[in-house]
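Here is the structure we will look at, set down as structure tokens.
Complex shown without one protein chain; remaining protein chains in place.
Our next item is chain A:
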Amino acid sequence: MASKLISTAIRRNFLKPSTVPFLLRPYSTAAAAVEPLEEESSGITMKGVKISGRPLYLDMQATSPVDPRVLDAMLPFYLSRYGNPHSRTHLYGWESENAVEAARTQISTLINASPKEIIFTSGATESNNISIKGVMHFYKDKKRHVITTQTEHKCVLDSCRHLQQEGFEITYLPVKPDGLVDLEKLRESIRPDTGLVSVMMVNNEIGVIQPMEEIGRICKEFNVPFHTDAAQALGKVPIDVDKMNISLMSLSGHKIYGPKGVGALYMRRRPRIRVEPQMNGGGQERGIRSGTVPTPLVVGFGAACELAMKEMEYDGERINALKDRLLNGIRGKIDGVVVNGSEESRYAGNLNLSFAFVEGESLLMGLKEVAVSSGSACTSASLEPSYVLRALGVDEDMAHTSIRYGIGRFTTEEEIDKAVELTVNQVVKLREMSPLYEMYKDGIDIKSIQWSQH
């Protein structure tokens, strides 16, 4: 009866279009939240900013464009080959299953694992959740302690926070000023009841590469499972799960020119690591991640991995050259530019710079023609400086002015030159307005000033 009333109400509202938005708002927040995006051939107007063209994209850590070769592999599975890969009774199911298994092999080859060790998930966030909560819940009788670092991705830190509320103990390892883990501190932190060590391979904000082989060796010595979030590392730095002694690894599709909404979890079989599933249901993916495996996405992820393997050297050399071009271009024209994180052990496609004496938000607002971010996309809405930079011991003022330049496969030299030009112009403009920069040029040490407030 009630449902009938609602349906007639809805039908009535649809007949009167003028009242629909007002009446529907309580039910549909999504419709209300979408801002109009005016797109004309003369330019785009959004959030009150008018841009003459689509901005050049330098935010590859947030997400990467889908490679046309990946899309080409995916499209057939959105068209005629729509079968459920778990259907065992007809051709539609069989062809989808074959495609899923081929993708599993493509992914496992890239990380030197067996296809049986790959579990498909919705992304690295889910893989991280399964790894951390799943392992600790499974071994909760004997293991009560987790070691991670202060610079992990939010989903790892939040999973740990969740475990803490359940009574587990977590050690958040500090990092050195270059962003790398102190191996001695890691060794000292391991206890007999440590159930997991989780350290990300390549940091999403500052791009530093952690010493995986050394961490893996320490974990092996104490016989502690080692989990790593390799979402930013896959296809960009060589990964070998055996050499690095990795027990669990989180992977993501959309960071390597694959589709969004798909990821994978690597789970070692020998010695076997077990997890408690986060989702229960049809028992797909050996019961660890129930739910129909999305064939087109998985096929795209597999194709992206195979491409990454073929192109790793070519892309690597190119991205390295573009990074040098960007850094030298900016440093050649302005001073007070600091690279955040280790300069040696880092992935070239992620360049996190801080500009002294400018205000970060003004800088980002002035760079509307360059799609960059101040750090992680997940926290880019807040004005707080990044917790990753604070963990490195970066001063508050410098942490506020960080910009992350993400260079990728499709970035051109011209784009880098344009980004350099726009950044330099904006920094110079802001510094002209800054009394602090004037004082610095007069030789006054800013840090020695006693501000009356605070």
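Here, a residue touches a chain if its C-beta (ideal position, glycine included) is under 8 Å from a C-beta of that chain, and two chains touch if they have at least 3 such contacts; residues count from 1.
As a working rule, contacts and distances are computed from a predicted model.
The listed options are "Complex 1 LYR protein domain-containing protein", "Eukaryotic translation initiation factor 4E-binding protein 1", "Nucleolar complex protein 4-like" or "Nitrogen permease regulator 2-domain-containing protein", and the UniProt record of the chain not shown names that protein "Complex 1 LYR protein domain-containing protein". Among A:E414, A:E432 or A:D445, only A:E414 touches the chain left out of the display. Although one chain is hidden here, its contacts on chain A can still be listed: residues 39-41, 43-44, 51-57, 65, 68-69, 71-72, 75, 314, 369, 409-412, 414-415, 418.
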